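In this view, the complex is presented without one of its protein chains, the others remaining in place.
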Amino acid sequence: MVTAVEAAQASPAAAPGQAAVKLAVKDLTIRYGSTVALGNVSLEIREHEIFGIIGPANAGKTSFLKSLNRMDMFNTDMHVEGETLFNGRDIRHLKNVYALRSRIGVVFPLPVGLPMTVYDNVALAPRLSGLKNKADLDIIVERCLTRAALWDEVKDRLNSLGSLLSGGQQQRLTIARALSQDPEVLMLDEFSIAVDPVTTMRIEDVLKELKHEMTIILVTNLVQQARRLASRTAFFLNGECVEIGNTEELFTGEVTDTRTRDYVEGRFG
Amino acid sequence: MPGSPPTVKGMTADFDRRNADWFIDKAVQVLVFIGGISAIIFIIAIFVFITKEALGFILDRFDFTEFFTSPYWYPADEDDPEYGILALIAGTASVTGLAMLVAIPFSLGAAIFIAEFATGKTREILKVLIELLAAIPSVVWGFIGLSIMNPLIIELFDVPVGLNVLNAGIILGLMAAPIMTSIAEDALKAVPDRYREAAEAMGATRWQMIFKTVLPAAKNGLLGAILLGVGRGFGETMAVLMATGHSVNIPHSVFDSVRALTATIAAELGETAVGSDHYQVLFTIGVFLFLITFVINLTADLIVRGVRKG
Partner (left out) sequence: MFEASELNVKNQRVQKLYRLLFLLMTLLLIIPVLLILATLVIKGGSVISIDFLFSSPTHGMTAGGIFPALLGTVWLVSVALLISVPLGIAAAIYLSEYAGDNWFTRIINLAIINLAGVPSIVHALFGVGAFVLFFGFGTSILAASLTLAIMTLPVVIVATRESLQAVPYAFREACWNMGATRWQAIRRVVLPNAISGILTGVILEVSRTSGETAPIMFTGAVFFTPFLPQGIFDQTMAMSLHLFVVSTQVPGVPEDLPYGVALVLIGMVLLMNSLSIAFRTYLRGKKKW
């Protein structure tokens, strides 16, 4: 039973004509020891959008993602200040942090195939939340592997070790795993580094479909990829969120910061 | 959604609930922590319990000077027991000293060969052999001392008794050598290749490179290996018990029979009454042994750890 209060908290009232806010950060600052990786970032990510984040290396993009699913918990050096709201709820003070992470799927640039069968790789998240029925698991495994553009290649060898697949296959396996969580938010951190261009295109098509079911945050160093997929994009540079806006405006508009324009036009990278 | 496939969870508003998995995780955290501190608890417990049994002697009858400087060990004498362990210390020290004399050069040589000269299959085989050597139990070594070394020594050196410092020293050396070789080899391997490459680039031959560059760089680890060997020698019980003979005296030659600290406890404890003076003084020797090996192992570890980290 969900009370009116809880329902309201679940999706904060949206402004008319605008989708609800899924994730919001306010004055977010991330430090490693005394080094500031990200300073005073405030932004909102809306439901059912693909939110792009672009910027050069060491801009703080990956740290940002890590703070969103509370993976900073495992790094004693990492300190996060500021407010982070997920569905309107403050995630820096949770009773069960693991439950948060089961709602957020993430794909990192380095492919990781777990040392178990391909089937078990994708069935892991459902099993962790208590799903045991083999028929149900079969359906989930096939659906996620298909969406990750991997089903055709592994459907006859679901029992082979996930950790012994090729790099590109392991990356798609990672995506399949993230999808198997049935997440509310899917975060992808430069996923296409380990994947060939054709497969990248297939996955981009899948992402466009998926956004109707979930919210997607796409960190990418392929500026054109952000342009293809993201409705709004943020530009991170040297630990600062330089600007956020509609993707098209960011790329073509005159009302953009010179740094953004320089990066987008390839003057540095 | 009509015809939707099975999902993992619905979009419930409140996901922040502590479930069974959360509690199990916390419970495991507690359990493994207990496991972690168990080592500390046990070491403290060992010290506490052996001191407890020795307490009577330590508080009432312990005379520091007599204990450590008198060679007269007559604990079972009813009228005038004497508790000087100097002879016993000499026994332990002489056997350990001889053992190190034997073990150090050979372990070092073997470690150098395995680390710097041997390759592939040879190295593997040698390492396996050394590992198996280290596995031979102490009591078997003691038996070897009794049945093989004993007559050998009597015949080779024409002495009346073959259970002496020489016997136990050689055996102890052979016992300690495998471990020392292992650690020394680790120390040599830990020296980065660039040291070797730099020496070779300057035209040094293999042996020049080893002596001038690798050995000095590895000296911490090698020192640690030696200390560990000494610790092993001090603490060895059965082999020493069976191979040193049974004379409590300060040895004047390697052919003298002696008695070590550890062997004394093993030989005499069975004949004492719980709580008696003799019983308590044996525990006191135990405390002494604990403290000495504690210091030796601590030092060895600090030195070796310094190597492995660097």
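A and B label the chains in the order they appear, each numbered from 1.
Here is the rule we go by: a contact is a pair of C-beta atoms (placed from the backbone, for glycine too) under 8 Å apart; a residue touches a chain by one contact, two chains touch by 3 or more.
Just so it is clear, the model here is predicted, and its values are computed rather than measured.
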{"item": "Which residue of B:56, B:235 or B:251 touches the chain not shown here", "value": "B:235"}
{"item": "Among B:93, B:110, B:281 or B:303, the residue in touch with the chain that has been omitted", "value": "B:110"}
{"item": "Hidden partner chain, residues of chain B it touches", "value": "21-22, 24-25, 28-29, 31-40, 42-43, 45-46, 49-50, 52-53, 105-110, 112-114, 116-117, 126, 128-133, 135-140, 142-144, 146-148, 174, 177-178, 181, 205-208, 228, 231, 234-238, 242, 262, 265-266, 269-270, 274, 282-283, 286, 289-290, 293-294, 296-298, 301"}
{"item": "Missing-partner contacts on chain A, residue numbers", "value": "69, 71, 74, 76, 98-103, 105-106, 108, 110, 112-116, 124-125, 128-129, 161, 163-164, 174, 177-178, 181"}
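Definition applied: only the chains that are shown with their structure count from here on.
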{"item": "Cα-centroid distance, chain A relative to chain B, in whole angstrom", "value": "54"}
{"item": "For the chain B and chain A complex, residues of the former touching the latter", "value": "5-9, 11-19, 21-22, 25"}
{"item": "Complex contact set, residues of chain A against chain B", "value": "2, 6-7, 9-10, 87, 89, 94-96, 98-100, 102-103, 125-126, 128-129, 131, 136, 139-140, 143, 180-182, 184"}
